[in-house]
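Supplied in structure tokens, the structure appears directly below.
All protein chains but one are shown in place.
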Amino acid sequence: MDIQVIINTIWVLVTAKLVFFMNLGFAMVESGFTRTKNTTNILSKNFIVFAIASLAYLFLGWGLMFGDGNGFIGLKGLFLLQGPDNSPLTGNDYRGVYSALSWVKVPLYAKFFFQLAFCGTAATIVSGAVAERIKYLSFIIFSFLMCMFIYPVVGHWVWGGGWLAKIGMLDFAGSTVVHSVGGWAALAGILLLGPRFGKYENGKTNIIPGHSLPLATIGTFVLWFGWFGFNPGSTMTADPVAISHIVVTTNTAAATSIISSTITSYILLGKPDLGMTLNGCLAGLVAITAPCAFVTVGASIFIGIIAGILVVLSVLFFDKIKIDDPVGALSVHLINGIFGTISVGLFAKDKIAGISTGNGLFYGGGVKLLKIQLLGVVSVGIFVFTLSLIFWYFIKKTIGIRVSLREEIEGLDIGEHGNIAYPEFYIKKTYF
Amino acid sequence: MDIQVIINTIWVLVTAKLVFFMNLGFAMVESGFTRTKNTTNILSKNFIVFAIASLAYLFLGWGLMFGDGNGFIGLKGLFLLQGPDNSPLTGNDYRGVYSALSWVKVPLYAKFFFQLAFCGTAATIVSGAVAERIKYLSFIIFSFLMCMFIYPVVGHWVWGGGWLAKIGMLDFAGSTVVHSVGGWAALAGILLLGPRFGKYENGKTNIIPGHSLPLATIGTFVLWFGWFGFNPGSTMTADPVAISHIVVTTNTAAATSIISSTITSYILLGKPDLGMTLNGCLAGLVAITAPCAFVTVGASIFIGIIAGILVVLSVLFFDKIKIDDPVGALSVHLINGIFGTISVGLFAKDKIAGISTGNGLFYGGGVKLLKIQLLGVVSVGIFVFTLSLIFWYFIKKTIGIRVSLREEIEGLDIGEHGNIAYPEFYIKKTYF
Partner (left out) sequence: MDIQVIINTIWVLVTAKLVFFMNLGFAMVESGFTRTKNTTNILSKNFIVFAIASLAYLFLGWGLMFGDGNGFIGLKGLFLLQGPDNSPLTGNDYRGVYSALSWVKVPLYAKFFFQLAFCGTAATIVSGAVAERIKYLSFIIFSFLMCMFIYPVVGHWVWGGGWLAKIGMLDFAGSTVVHSVGGWAALAGILLLGPRFGKYENGKTNIIPGHSLPLATIGTFVLWFGWFGFNPGSTMTADPVAISHIVVTTNTAAATSIISSTITSYILLGKPDLGMTLNGCLAGLVAITAPCAFVTVGASIFIGIIAGILVVLSVLFFDKIKIDDPVGALSVHLINGIFGTISVGLFAKDKIAGISTGNGLFYGGGVKLLKIQLLGVVSVGIFVFTLSLIFWYFIKKTIGIRVSLREEIEGLDIGEHGNIAYPEFYIKKTYF
């Protein structure tokens, strides 16, 4: 066996496992930032969602994303990875219908598992944004549709040899493909769901604090850890220079974003808010996801700083326009997914980790790449938001998407699951 | 140094670390599914058990399991890995007394650490089943005996070149060797211990809810993550096709088992119970552990579905016959360990990931393999259950195995450790 195949496979599988582990991170961040009465529900959603993603992506999603087809969608080898494929052979030796990944020197199932872990991430982002009021079954159905259709189609455009790939859009590890897709789908859900009971009353915004900062902190550390799989793993090849570079840009953006979000929250809110520090970390990680392989470590400093400021402003902004996102998922994944994608057009430098980018605006490449990135952001946004609205609307009109007011006040744990998360602890009652 | 040795060693050590990490998973699942008054005790047991396993397996267990000997037991190089061994040399170049693993191209200590992590898993399974009433010291002594004698002997039969290996029993990563061994030892303990005070009263079964679903969820995610070391690591060789295949069958069985256990609990209990979803995940993982390298991804779908149904029915069944297993360890590890081992006889397909199996019943191999698997299940069951009963009985007659009723009602944390787990929180009192 070719030694490079062996090494690549270890690298791809180990990093995929770290990305899988991010499911724990999301589960903890989202349950930590919400209330005890809905904890069982959130844990249930975040636990089952990777199972849902696994099946949806195995049955059809992978084929739509990486099957040979047209610029819009995969058309060959759609179901259950049953198309011909002789991976790990590559280049001229490759015979199969998943050509977009024919450059990757690993067996087919390693490619699949890595991509599945990414698909699962997109779905889990939605969970937090629609938390504390969505029906369990409705979330499951939407997640299934998202992993089977929405995510794979966008993935095909950018990573599956589709039209955005062809015009040169650069999204190394998925600020757009994963994070903004999750964000747009969440936004559509929030708009159809409406805010939680009691969140906006008489023109003022009530703060609904999350029930456990230790859980939120565990979650954010696990996500930061997982991102060291997410970004450098997206090489799908054990290229020492590239993966070392990506690890450092990724960590540096997280670090500066943590500092800038903490300072921003200090200035705007009067205290260094831990929730903002944690979301600041995630914001920096989301933002650096697209450019991690295309920018210098110096640039990653600035990308992180901006991401940390953006996330705090964005949280305040969404509350102002009464978009109720309990965990800040839109500010982290949508806003910084967009910013990260655009930042490639600004900060990209040629061959910084071996990849040609043609340079972004700040490195003398003019606005060419920036325009492509913007086109990608906008077209993905329109597609995902519209299709998500349709799916959510369809679910709303059939089985409904929101639990009853009585159930919402009592907590979804009782209504949806019949179990509470902390049966032995005395919990304070609030009217909402 | 041979490059394959380097790569294999990385693979074996990295996956062993993931298996080690499963100790955190078990500690969280088991403490989450039990009560606050026993949390310190459960954490203490699950923490110390890997230390106990480390010493028992180092001193003697490894030698009994992998030392050259007869079909029943290892007899050479018994103590402290002190037998001659020139690993990583293999095949005809190998000179040593641990021949059963002479095909593995890694240094001796890498073999040892990987196998130790598995031994520790078998011991930690027992902890949850006997929780909330066993004496701390008695559990420690049993774990020590189990890791030094019981587990290594069975391991010798199947993986150490013993009689079950010779007749062709297939247990790739240990549905029998690890999980059912843990399950049988736990069953023996439960029978001698009896149910917890208040569990079965006046002909009805009281539900004793676990105190923290977040901890249980953390634990299950960590175990799922760890299983990506457990199953593909059991190749002990960085074989790209095999490890990629195993990762996907492992994940797919977990996914379908999560769905089927959730649906089954929905139907039988009226709500999608998170505890059942979590145990469903573990059930699927246990079941796919033996067959992961021998079956197609399609077969793993069915193995998972069955595992998820089995675990729910089994939990209800054990309560009906008044076998009090606080965390569902028997349903997960014993029942699905047996099912997974049998499923090899049904679903095995020749050379699916490069290994000859002779095909199971559903792939035209007839009942030959199935009969061998059943013989393995039964003989391991008789041996482990009997020897465990003897060990438990011996401990019961000397230092006792059960705490006093007063201590049980008050909580083992005070009686055994003098510390409570959550000293600042108000905890609800219940009479049992």
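Letters A and B mark the chains as written, and numbering starts fresh at 1 in each.
The rule we apply is simple: contacts are C-beta pairs under 8 Å (C-beta built on N, C-alpha and C of every residue); 3 or more make two chains touch, one makes a residue touch a chain.
Values in this document were obtained by computation on a predicted structure and should not be read as measured data.
Here one chain is not drawn; of A:G275, A:P326 or A:G381, the residue touching it is A:G275.
Touching the missing chain, out of A:Y94, A:F149, A:F221 or A:F362, is residue A:F221. Those residues of chain A that touch the chain absent from the view are 3-4, 7, 10-11, 14, 18, 35-36, 209-214, 217-218, 220-222, 224-225, 228-229, 232, 238-241, 243-245, 247-248, 251-252, 254-256, 258-259, 262, 269-275, 277-278, 281, 297-298, 425-428. In the full complex, chain B touches the omitted chain through residues 1, 3, 5-10, 13-14, 16-17, 20-21, 23-24, 27-28, 31, 39-40, 43-44, 46-48, 50-52, 54-55, 58, 80-81, 88, 106-110, 112-113, 116, 136, 212, 215, 218, 416-419, 421-426.
The working rule: only the chains that are shown with their structure count from here on.
Inter-chain spacing, taken between the CA centroids of chain A and chain B, is 34 Å.
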